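One protein chain is absent from this view; the other protein chains keep their places.
Chain lettering (A and B) follows the sequence in which the chains are written, and residue indices restart at 1 in each chain.
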Amino acid sequence: MQKLMSFAPDYFYYILKGGMKFYAWMGFLAILSAIALYGFYLQNTEGLIVTGLTSQIHDGLYFANLVFLVGVAAGAVTIVFPAYVHHHKAMHEVTVLGEMLAISAVIMVTLFVLAHMGRPDRLWHMIPFIGIYNLPGSMLGWDVLVLTGYLLLNFVCGFYFLYVKYSGGTINRKFFMPLIYVSIVWALSIHTVTAFLISTMPARPMWFHSVMPIRFIVTAFAAGPCLIILIFQIIRKNTKLWIQDEAINLLSLIITWCLGIALFLTLSEVVVELYARTEHADGLYYLMFGLHGLTRLVPWFWGSLIAMIIAFAMFLTPGIRTNYKLLPIACVLAFGGIWVEKGMALVVPGFIPTPIGEVTEYYPTMIEVMMTIGLWAMGFFILTILLKGAIGILLGEVRFGGAAKSIDSASSGKTAAYESR
Amino acid sequence: MAPKKTPLADPVKEQPSECPAQAASAEPLAPGKTTTSRRDFLKAGGMLSLSSLMGAGALMAQSDEARAAIEWAEHFQGNYRLMTPKEKAEARARLEKRYSAEYGKKVTVDGTEAQPNVLMGYALNVRKCIGCRRCVKACVAENNQSRGKEAGQNIEWIQVLKMERGEFSKEKMNQGYPEGLGIQVGGNAYSPAGTVLEGQYFYEPAAVPEKDATYMPIACMQCEKPPCVKVCPVRTTYREPDGVVVIDYNWCIGCRMCMGACPYWARRFNLTTPVLPKEEMNPVTHYLGNRPRMRGVVEKCHWCLQRTRQGRYPACVEVCPVGARKFGNLLDPESEVSLILARKNVFRLKADLNTFPKFFYFYD
Partner (left out) sequence: MKKLASNIMILAFCCGMISSAFSADTICFESRKGSSEVTKRDLKPGLPNVKCSSKTGAVLWWGDPFDGTVPLGDMPLLGNIPPGKAVVKPRAEKLAILPMCAVACHNGVGPTFIPPTLPKDKKPKPLPTMEGLLPDAKNLQHGRGGLWCLDCHHTTQRNKLVNNFGDPVSFDQPQLLCGKCHGDKLRDWRDGIHGKRIGEWASTGKKRWFVCTECHNPHNVQDGARNRGFIQIEPETPPQLPRGMKNARHELLPGVSH
């Protein structure tokens, strides 16, 4: 109990310590977050009229980012799965970082949900017993359920692991391993259900096909690890925690195949829809070539496709995949490409044309863009805190009974931390 | 750091000392109007309850507080469908008070329930429709939609599509695609000949009907199996026993899933607090019908519940100058709609989606 009591203060004390670079980074994120808070205030006094949403296109940037970030959250399983199912040693050492990423991604999803809602003050209507929770009917209900569950699972697994590391005990595998296995399956479920959220609407033919869940999952398992590789490289550069090359290499491999499958599925969809070119292909046609002379999303689609193809080619080349100077470029290209493909380029054309054929376009406002950036900043703020605390514990810098000088504690757990340089 | 708390002024307004917080509200009352509203407020009788007593008590001090207290009570009310008759009456009395004060006239909020042996149905003669949009405007005059000038402030529930009649022409016979490969697709495939659902919404000729056009009005179909009801996470939209799909505006969380699920684009979102001039406001309202909505909730056609539950035709049926719109009880074999179903060629829009609309199109 005493250990638990001292965990939180030690943890937070460690987080608050940091160099100039750390504070500058956090300050930058805080400013962006403040802008987002102001945007949120405007949305809840003026209404969503301050955004570019209309009755025709009523889901935009917020919903797009929500969908994408669910994928990032699910992508964390690309660390957990090899670590615990394939006993990949290098991955096993850093599993908890993936869980921290999942936690922050789910929190970001929640933030985007709040930004998206017309009446966030009435969110309590969804709480069972006080309000009404429309299960099994509402897919959104299921989505909230799986996302909350995923957040809890990752929180419990991640912080239980960190606490054990902190207190120098051993992990109770009877309690821990079932949770890990559940969380692996659960990660698939969050993205599947998010795909169902939009693919169960025959009113929107662009989304109404069964390839949606698998497409969501492969793009998630490409975009998620891209972000993880970038974060790993930043961690290797800026902290004493050394993440082994094997971990990064395995992630690159996962990205390669998932990105390949994602491109294949995109191609399949294009062929199936455009070969017959029914009215149901209007959304995709709008995205690729424009409809009735309206072409705002066309450059986004082709830009994202080209970015993804270049990234795929880079990942496919072993020389580039293992070159840690070029790898970040490929990761950024793939991440950005998928962000566009699964965000704006998936959500917005679903509304163009409307189910009764009205073609309009989406013009996001400055407030909407700033708010999106700000919510990402909030997410990164949380991610930085979580990662910093986790790294501190992994390094043994935060542990029960004061900071450790050495790193011999590695033998007690299954995690080894290496000092860089 | 997360915006868990909403910056609404409601909790603050409860305390008398914090009254200037009212300015944060989207539509502050004009200073000159407060006295009249208060008088109307007092005049407005109704069911007294704990919450309305709260409102009445605060009313003695200042009407802003009364409004705040009412809004506060409104904020914590349950789902209308699950309320007891007493709670329903209280909720309506509360609203009557607030609306009467806001719009400076006696506003009634009806709560008439569905009548037994009534299943409402609607039929529209597509051959008759001339696209004059009078139904659209009559609907707005009746149903208290937002009618501001700024983009996004104007809400109309009925859409009228103009579709070009189009024709096949001799000239296009040999202009096809692909050219010169010997497996040609006819050129007439790419010009309209009764194109479906690729209509024009913003047509504005000097006079309608235009010679080469047909018109197709679309609004809520009041489906027997409504996709919007299924997706609603809080069951704020539901089907009433007389067949009308309604929304409890006070329970809607504004997630817009229903708008995505509706295959008829029948639902509209209140992007901002509705712009509804006092003199244009229709004071005869129904809780599930045309009572003024608030920012951030979804609304749609409800077949003028405030009228139809009292036996009166919907506003769009009455206004249609060509008599294309018909309304009645589907369970009554003598009703207009039943006779149309028995006698005319009838179709449902997007019948392939198995939504089973109770809105029928017919032609004679």
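In this text, a contact is a pair of C-beta atoms (placed from the backbone, for glycine too) under 8 Å apart; a residue touches a chain by one contact, two chains touch by 3 or more.
Remember, predicted model here, so these are calculated numbers, not experimental data.
Peer 1: Of B:Gln77, B:Asn144 or B:Gln159, which one is in contact with the hidden chain?
Peer 2: From the options B:Gln77, B:Asn144 or B:Gln159, the contact with the absent chain belongs to B:Gln159.
Peer 1: Hey, which of B:Met83, B:Ala114 or B:Val136 is the one touching the hidden chain?
Peer 2: Touching the chain that is not displayed is residue B:Val136.
Peer 1: Quick one: say which of B:Gln222, B:Asn250, B:Asn290 or B:Asn329 touches the chain that got left out.
Peer 2: B:Asn329
Peer 1: Among B:Leu95, B:Cys255 or B:Val319, exactly one should touch the missing chain; which is it?
Peer 2: Hidden-chain contact among the options goes to B:Val319.
Peer 1: Kindly note down the residues of subunit B that lie in touch with the hidden chain.
Peer 2: 105-106, 128, 130-134, 136-138, 141-142, 151-154, 156, 159, 177-178, 185, 190-191, 195, 198, 200-209, 211, 283, 308, 311-313, 315, 317-323, 326-329, 332, 334-336, 339-340, 343-344, 364
Peer 1: Could I get the residues of subunit A that touch the absent chain, sorted low to high?
Peer 2: Here the touching residues of subunit A are 52, 54-57, 277, 282, 289, 291-294, 359-363.
In this section, only the chains that are shown with their structure count from here on.
Peer 1: Quick one: subunit A and subunit B, Cα centre-to-centre, how many Å?
Peer 2: Taking the average C-alpha coordinate of subunit A and of subunit B, the gap between them is 37 Å.
Peer 1: Along subunit B, where are the residues that touch subunit A in the complex?
Peer 2: Going by the criterion above, the answer is residues 1-4, 6-8, 10, 24-26, 75, 79, 82, 150-153, 155, 159, 161, 196-199, 201, 218, 227, 229-236, 251-257, 259-265, 267-273, 295-298, 353.
Peer 1: Within their complex, state which residues of subunit A touch subunit B.
Peer 2: For this pair, the touching residues of subunit A are 33, 36-37, 40-41, 44-49, 53-56, 58-59, 107, 110-111, 114, 116-123, 125-126, 131-134, 137-141, 144, 197-198, 200-204, 279, 350, 353-358, 378, 381-382.
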